[in-house]
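With one protein chain withheld, the remaining protein chains of the complex are depicted in position.
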Amino acid sequence: MTDTVPNPGEPSRFRRIWESDVMWSFRHSPVAIVSAFVSLVMILGAILAPLYAPQDPFNPATLNLMDGLTAPGKANEFTGKTFLLGSDSQGRDMFSAVLYGTQVSLLVGAASVLFSLVIGVFLGLMAGYVGGKTEAVIMRVADIQLSFPAILIALLIFGVARGVIPPAQQEDATLLLLILAIGLSNWAQYARTVRGSTLVEKNKEYVQAARVIGRSPLLIMLKHILPNVMGPVTVIATINLALAVIEEATLSFLGVGMPPTQPSLGTLIRVGQQFLFSGEWWILLFPALTLVILALAINLLGDWLRDALNPRLR
Amino acid sequence: MSEPILEVTDLRRLFDVSKPWLERVVAREPRQLLTAVDEVSFTINKGETFALVGESGSGKSTVAKMVVGLLGPSGGRVRFAGVPEGQRPRPGMVQMIFQDPYASLNPRWRVADIIAEPMIVTGTRKDAASRAARVAELLTLVGLSPKDGDKYPHQFSGGQRQRIAIARALSSEPEFIVCDEPTSALDVSVQAQILNLMRELQERLGLTYLFISHNLAVVRHMAHRIGVMYLGRLVEVQESDALFLAPKHPYTRLLIDAVPNLAEIGRDRVPVQGEVPSPINPPSGCTFHPRCPIAMPVCSRERPAFRDGAACHALAPQTVAAE
Partner (left out) sequence: MTEKPVLEVKGLTLDFATRRGTLRALDGVSFTIGRGEVLGVVGESGAGKSLTGTAIIGLVERPGRITGGEIRLNGQRIDNLPPKEMRAIRGRKIGMIFQDPLTSLNPVFRIGDQLTETLQAHLPLSKAEARQRAIELLIEVGIPAPEKRIDGYPHEFSGGMRQRVVIALALAAGPDLIVADEPTTALDVSVQAQIITLLKRLCRTRGTSVMLITHDMGVIAETADRVAVMYAGRIAEIGPVADVIRHPRHPYARGLMGAIPALDTRVKRLTQISGSMPRLDSIPKGCAFQPRCTMAIPRCSLERPELVQAGASRAACWLANAETEVPA
């Protein structure tokens, strides 16, 4: 057992992953490669923004009102400064604003996806494995929730939560509230999928074998069933990341999301549209374009992943 | 071979096969119950192989699940020697080998972890090193290499997977193993390997098997005693040799006759007609009477008592005389 010399006939771990069906399908799908590349560049670009962004748009001290409303690539008539993507009315560099906005959007998106995934997967496992009344309650709640648009649910949760939190802390809590609202509005889809897979897995003999020796239900769910139901969950999570980013943008656009002092892509679009008719198109265009490309790339990646993991659906 | 290790008395199991509650209420239908197992009693002695044979719907797998504790009985009891009334034996004392080696091993687990799991759960080996040593030992015992522990189930063939499943069953040091159609999913040449291995292990470790199968030839090869089931009831229990030489119950005779035999090339036969009826609505009296070549009027009225190894009216002299 202590013999750790790899078997010469066995390919290395990396080689195995590289040769696996999913990787093979990835290597042969131009759409997947391009969308993965675009997603990766945008995500890394957003995360690493503090290292190279010309400005910290969240810090009012770095802003100069005189720089305001400069067109992309042109020199400002007062200060002579140029901005790659122009500047807004506050003198904020749009390039930096988009980078930081993407960061906020992705943070909210990823955190809320993780939040809804954990809740949804756990409830789905419970519903599928325990069955009976537990299942009935969980799935009916999921049904009710799925019959409303997610954005409506998020608005509701957001509104209720705002009413509970004292006004003084609202500004700081907005980020967490958004994550909570978007997360809670999306768990049902995970629960449904996981419940379905759990119903299949729980009748397989490896689960029975664990029951025969007296494994507790919780450990059977977590150690045996969970790893086997994660395939479809990763697909939903990827597609939902795009949806969550859009949902956050929608909320912020409606004015209930991130404040202008800490703008997400949605906030930037809301602010930007006020300038559209006065000719300052860049304030709206660049955040909107970023949002579209980001959502599209992640969505295409999710679509490809779904096909790769489940070839029969094609 | 003498002392019983398991005593099953009047075992009964119902399944609720009703439609969902709402549909039932709307259609004003009553609850519908299916009797999968009814009044099944047998004992198994230490060190022997007791087989249950039967066609689909006979309830043999349901009996297996109740013995191993996966299902609770609706009536009657399952009692292991030395275990107080109403209690299950220690975890790991009773193990199970399943039919489908492609479903019985968790595809995300390494083989070594699969085999070690019963030891962790039952706490027989607390430290990882001794568990690893035992896993290597078990792999060798079932004819695999200790190195195979690092692999995943999909890297093995069906027969090798069944060996892994056997190693897992042995790892909790069981005395009693329920084998539910352990070779039905395997090819003949591989089936022979697994059957040979199971018999070898029985001799070496003094195991007791409850062997469930629909294949009479396999049962004949493995079992010391055989119980024949039909529609949830035990119709005959006999020593293996006696059962094949002189079957008592007409259903047993039908089953033995129906098996295609290598020794009878090109045989033309007159098969018994009819199929196993649905267990939801079984025939009255002796459930076999509609297909029975020697059925008497009493057979459709009364349920035959189980005596001298078989449940059949034709075998009870006073009934025959009365008819």
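Per-chain residue numbering starts at 1, and chain names A and B are given in the order in which the chains are listed.
Quick note on the criterion: a contact is a pair of C-beta atoms (placed from the backbone, for glycine too) under 8 Å apart; a residue touches a chain by one contact, two chains touch by 3 or more.
This one's a predicted model, so the numbers in the text were calculated from it and none came from an experiment.
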| item | value |
| --- | --- |
| Options B:2, B:87 or B:189, residue touching the unrepresented chain | B:189 |
| Residue in contact with the excluded chain [from B:67, B:216 or B:295] | B:216 |
| Residue among B:32, B:130 or B:157 touching the omitted chain | B:157 |
| Full-complex contact with the absent chain, from B:12, B:147 or B:199 | B:199 |
| Interface residues of subunit B (partner: the chain not displayed) | 55-56, 157-160, 187-193, 195-196, 199, 214, 216-218, 220-221, 240-241, 244, 254-273, 275-276 |
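Here, only the chains that are shown with their structure count from here on.
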| item | value |
| --- | --- |
| Of subunit A, residues touching subunit B in the complex | 1, 3, 7, 204-206, 208-215, 224, 227-228 |
| Parts of subunit B lying in touch with subunit A, wherever the complex brings them together | 68-70, 91-92, 94-96, 98-100, 103-108, 112, 117-118, 121-122, 132-133, 135-136, 146-147, 149, 165, 168, 172 |
